[in-house]
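All protein chains but one are shown in place.
Going in written order, the chains are labelled A, B and C, and every chain counts its residues from 1.
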Amino acid sequence: MSAGPAASAGPAPRAAPTAHAAPAASAAPAASAVRTPAPFGRRAVAVTARERHGAYTLLRCEDAGGPRPRAGQFYMLSAAERWGGGDGERPFLPRAFSVLRAPAEDRRLDFLLEDVGPGTRRLDELRPGDRLHVVGPLGNGFEPPRERRRALLVGGGVGIAPLAIWQDQLEDSTRPLLGFRDRARAAAAGLVSSARVATDDGSFGHHGVVTDLMRQEIAGRESEIEVYACGPPAMLEAVRAVCAELAIPAQLALEAGMACGFGACFGCVVPTRAGLVRLCLDGPVLDADRLESALLPGTGH
Amino acid sequence: MSAGPAASAGPAPRAAPTAHAAPAASAAPAASAVRTPAPFGRRAVAVTARERHGAYTLLRCEDAGGPRPRAGQFYMLSAAERWGGGDGERPFLPRAFSVLRAPAEDRRLDFLLEDVGPGTRRLDELRPGDRLHVVGPLGNGFEPPRERRRALLVGGGVGIAPLAIWQDQLEDSTRPLLGFRDRARAAAAGLVSSARVATDDGSFGHHGVVTDLMRQEIAGRESEIEVYACGPPAMLEAVRAVCAELAIPAQLALEAGMACGFGACFGCVVPTRAGLVRLCLDGPVLDADRLESALLPGTGH
Amino acid sequence: MTVELCGIALEHPVINASGTFDAIAARRVFGAELIERFPFAAFVSKTVTLAPRQGNPPPRLWETGSGLINSIGLPTKGLEGYLGEDLPELAELPVPLIVNVMGFTPAEVGELIRAFADRPEVTALELNVSCPNVETGLVMGADPRELSALLERVRPLTDKPLIVKLSPNATDVPAVARAAERAGASAVSLINTLRGMALHPRSGAPWLGGGGGGVSGPAVRSVALAQVYAVAEAVEIPVIGMGGVQRGQDALDLLRAGATLVAVGTENFRDPAAASRITAELSALHGNSAPELT
Partner (left out) sequence: MTVELCGIALEHPVINASGTFDAIAARRVFGAELIERFPFAAFVSKTVTLAPRQGNPPPRLWETGSGLINSIGLPTKGLEGYLGEDLPELAELPVPLIVNVMGFTPAEVGELIRAFADRPEVTALELNVSCPNVETGLVMGADPRELSALLERVRPLTDKPLIVKLSPNATDVPAVARAAERAGASAVSLINTLRGMALHPRSGAPWLGGGGGGVSGPAVRSVALAQVYAVAEAVEIPVIGMGGVQRGQDALDLLRAGATLVAVGTENFRDPAAASRITAELSALHGNSAPELT
């Protein structure tokens, strides 16, 4: 099996390829789906490192109490202190973050944050020794490529996070394609190995959008590729449209506003061809063909 | 005039003795009373020092923009950051603090804090360089002793604060009397010069309450003394009762829950013989004979 | 801290607020540990209506500094889906099950109650009356007469305890509670969310897909306490108090205000096991303040 989940995928790797017999169901809420259960309740973990990568912050913590996540899964994070206040201000609810990296051999969890509002700003203040509350791992994560296909990872901005762990876990994948707004942000591309980079302003790599690179990469190999994409809504929608046009299977890691992350609030729904689904439970990875559009209401900045 | 306001009392010292012709009106809201106006609005000042004195914290700031306070006046304080939050928690409103010391020759303002709840806890976290919001000086402050009387300062716990500045400003006063719960707290007695100390547990100074010392001190000198007292409600009430019994004039610096400190909310009222008065405006110093009791509802811990 | 509600014995007085914990989803996410450490003394399911409902379009959430505005819009599989898919799973929970139902006409409410009337899996019913009666246009739970008429019709349909979940957006909530009591309600629960709204910070258009929404969380705590206190004074039947409970002290306040049980809602989102912590804190406070609670 050339592209099965690497041994590092977690304590309960799924017998994934068979789940792909009926693609529409692959990300569907099959009650019987084998999931790695998350510990019940939020737990306090220690921040062990903070690094800047271009315009983003890598936050590392030591999650002694939790299982290893699958690639594409996420955690709800909140600072153990000063979350819920500061002049009566937000953040109040925890925030969702994809795992950037979670080596099987230790208890480390890495997240990559972009400061876009009060929650990410507060998390960005954390330093080694500070405490973080985590709930997770949550959500479904990526499925291995359908048989005879190789993974093509396509990411934009902070959306490279789940691609890094997926690259770690895949035995083999083609060269990742990453898009950024500018050179400063593109500095984070180093978190993914041997990626080709595009920037909107041409200040680094290809001058243009990542779907330009994607069309080049795929041309003539439509039947050999499965796309894994994560990034801003406009990018995901462009990826979705290209894949639909070329009839290429794609797994999109989406975002939606979330209050709980574990199916309790029904707040994170996204419209699919089959109706609204809770993204925290049935996603965050959805097969692209389940969506009419990846431009979701209330997302993006 | 043996006990007029010292030159350091502020830029606009009141022609005080005349105001005492009618004692009942001395602390009353005479619309014409000359007050040192406070700058309008809250202003950010820098914390310049923090010292521990026994169980209390001295917080020093540099108030470049404000006038010098009178003894007995207070300020509304709030930390410039993290006030209104922390897990959706209090403090939300500013807190009232008497001036401990405000030397005429510089812009320094000292406050003495006792950590009793979320607001004092947050203020206690401040360190030199942190910013503090202040509104003030507020309230009336002490009046000089009536003619032919000398000031006897009587304080308890953190209530020594306004007595220290009053001692600085008085040309002459008898030996101050201070009461504390225990030796640890009594360590703050050094903030007032040459004070006699009582502790509830006898661990330092006189074993008993400060009114024991007061009776000794006053005995036979009833017509020569005017009492200035600040402290916990039970102490103030004991002082009030002794002074009423011995027909000694007393000025009590009281406390009440305050939302604004400048007469806007009508929240800080205290019952007097003539009805409810706003303590922030007509006090915090009230002539003892205006009160039926100094045990006010909603105060004390 | 065992407690009794309408003859139901419970291990402690902390349950969940309807629509703020999906035990089936949580079991998928947290596995067996959820059941082993089940945080609620009884489980209240999300509102079920007769027909399936998609709920409101997203966005459905708006966070404030001290709470949440939601326009979830009561998505549900409908009665049939609930009976077929959810009830069997919920029946496996280690605690009594309270089913929350809502109808848009008295006839609909009757049908829902009849469907659960004899279900052994169901311990009690909670009737959500924060919606308008489509026949009269009046919010069922805001008008005493409207609510009396409804309850007189549906109360006889079951012997199970019938908890009426009052609307807080009413002029005189105690009057509505008294009407519920007179018409046979076994208990009342409150508060549901306060009507609220948020605008898109840039465009100024309503942010939520549903236009307006319901406010919950710490922001509503003192309003909840006032309503629970006033209702507990007005009725003899038990009161289930909720609204902004985050700590044992908040739960204690509601109990002291006269509630028999306390429900945790929005705080579940911040910590799925919040109710266990709240119960432990409450128990510690009970120890400290036994005189006032007996």
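Keep in mind that, in the parts below, a residue touches a chain if its C-beta (ideal position, glycine included) is under 8 Å from a C-beta of that chain, and two chains touch if they have at least 3 such contacts.
Note that the coordinates shown come from a computational prediction; the quantities given were computed from them, not determined experimentally.
Touching the chain that is not shown, out of C:108, C:253 or C:271: C:253 (per the contact rule at the top). Of the listed residues B:58, B:138 or B:192, the one in contact with the hidden chain in the full complex is B:138.
Only one residue in the set B:112, B:126 or B:296 touches the chain that does not appear here, and it is B:296.
Mapped onto subunit B, contacts with the missing chain fall at residues 29, 31, 33, 35, 37-42, 78, 84-85, 87-94, 133, 135, 138, 256-260, 262-271, 275-276, 278, 281, 296-298. Contacts to the hidden chain, counted on subunit C, fall at residues 62, 64-67, 69, 139, 142-143, 169-172, 194-199, 201-204, 206, 212, 215, 218-223, 225-227, 229-230, 249, 252-253, 256-257, 289, 292.
Just so we're on the same page, only the chains that are shown with their structure count from here on.
Among the remaining chains, A is positioned farthest from subunit B, on the basis of C-alpha centroids. Chain centres defined as mean CA positions place C nearest to the mean of all protein CA atoms. Ranked by C-beta contact pairs, the top pair of chains is A-C. Computed centre separation for the pair subunit A/subunit C is 34 angstrom, with centres defined by C-alpha atoms. One inter-chain figure worth recording: subunit A and subunit B are separated by 58 Å, centre to centre, where each centre is the mean of the chain's CA atoms. Residue numbers of subunit C whose C-beta contacts span two or more other chains: 65-66, 217-218.
Contact of a single residue of subunit A with at least two other chains is seen at positions 84-85, 87-89, 92.
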